[in-house]
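Take a look at the following structure, please.
The chains shown are only part of the set, and none of them has been moved.
Letters are used for the chains, namely A and B, taken in the order the chains are written, and counting of residues starts over at 1 for each.
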């Protein structure tokens, strides 16, 4: 299915800055979870109202506010007022059609990423938009629906010895980004298996269904690429050290993400090339088959059309045909016919047609 | 239809600086509308003569002069004299074949954009050229015919509380550009629907008409691309902060437009890739069909040609043919014929031809 940025147009003409949710509603009720930690302390809360988080804003500990579900614009506008976010940031969080990007507002940094899932059965990708805002000692993450990968991060934070407890919000931001991007490897694995699958079938039993599957994966790669390419640029911005909120010892970890994303892009490009090759192989096997079919037709026709002609000749009813009365005519005709057949067979054998 | 910059050549050889309208005349009578506002005041006028606007030039309020229809060169030359525009700017406003661009004359900025409409029925794009000139406290916009989207902007300005009333002419310029570019999303949606449509038909009933439609959209994308790519470069110039007339808090809004235009370009490129895939699918389905057709022909020929030969043999009229007088000849011939048929059918079944 072609994915057009559909709901977008409903906004056209409205003044920028008005908060409108663009995208599907993926959870019923918005969940707010706060984790507050430093090297000594770890607190975890589930809140009903976003206002309950605000008291944690100014303490020295790192406060991670996680919000699952983004369709209630009110929560966002309250957050925006409290933390002083730019209206355009709030607007972008609500619009799930964003490209991955990073924006530096000096006091805080706004990051958009895509969580990618691959449904093996229907061979389709699905994308969730993740927004991360982090400042000196807080980080707020928004997603369309709860993410499993956050569970293991929470476990890590609980552990008093873990590195994250000794670091600031920038390290937490790194961890979130790292786990999201690491997840791409799994998606690529699944797609890779699909490619391998098709490749085997391409050799044993190519069919037009195979071709359609190849094109499906090709399109998946197109969408994947669109989500992955901008990440590279974005991470490289983080790594270059232009953004002051990222501390220098975190930056070396960012470089690690950068290596991963390059590796992912490499794999995506290699898959694309492989798919192109597979299409070529399919098409040339099709034309091969056409050749085969035509050869069979040609062999049969070329053998039987001439001898049928000979038979037709002696099917004529002329009264004065000397061959009719000869005793040898019939066997001679058979000899001629067999000679033609043998000659033809030898001819096609020589041409290596069978 | 191929669109060549037709009228252009009629100018060749003439000295640069002579004002000539290049393009279609899309309205009969030129309409001039002036809106004068600041945070306290809002005035709206419809004028007959351009001179009536000139008195608003030097007041402190923002004056938006909107001119629908550009074929009267006299109006332009008067405007140029009054505001001191460079002759080449006036020339460019009149020439509707311009590429989107931005030119910085320190005192004022000249912007060219394209308004794009998509006629779903004939699947064709149409382009209107929008010229925007803005200085310290005025903005002049030119278009070939009245634009609907300006209506909602006017409404926004009327609202005493709206942000625009607190900002200068650069924010107004941003709003105009934003609404023009937001409109591209709608065009892409319509084209996207067209692509989806064709894609469905491609699976169910591909025909040479489908292919022609694909090529039509492909060409639309070509034209769209030509109008959209330069916008990116232009907006990035605005965003980089080299242009002094753009105030720094407006620049963050420009960055938002930049994101939109990148998203639009992304979509255009994705559509192009999809269309290429669709052409490939079409062509391979064509060669598939040829294979099918050839298989049917080959099966029929290969079965019937040999047995017809056998029948012809016994259609010969030789007197001395021992088979003729035997009672068993006829049933034996049928047995042979049926054996051949069955053998052939098994052979083709094994080859998975049907």
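Everything below uses one rule, namely that a residue touches a chain if its C-beta (ideal position, glycine included) is under 8 Å from a C-beta of that chain, and two chains touch if they have at least 3 such contacts.
Since we're looking at a predicted model, the values are computed, not measured.
This homomeric assembly is drawn with 2 chains in place; in total, the structure file defines 5 copies of the chain.
Here is the rule we use: only the chains that are shown with their structure count from here on.
Remark: chain A and chain B have CA centroids separated by 26 Å (rounded to whole angstrom).
The touching residues of chain B, when paired with chain A in their complex, are 149, 152, 156, 162-164, 175, 178-179, 182-183, 185-186, 188-189, 192-193, 195-196, 199, 252-253, 255-256, 259, 262-263, 266-267, 270-271, 273-274, 277, 280-281, 284-285, 287-288, 290-291, 294-295, 297-298, 301-302, 305-306, 308-309, 312-313, 315-321. Note for the complex: chain A touches chain B at residues 1-6, 8-9, 11-17, 86, 88, 91-92, 97-99, 101, 103, 208, 211-212, 215, 218-219, 222-223, 226, 279, 282-283, 286-287, 289-290, 293-294, 296-297, 300-301, 304-305, 307-308, 311-312, 314-317, 321, 323-327, 329-330, 333.
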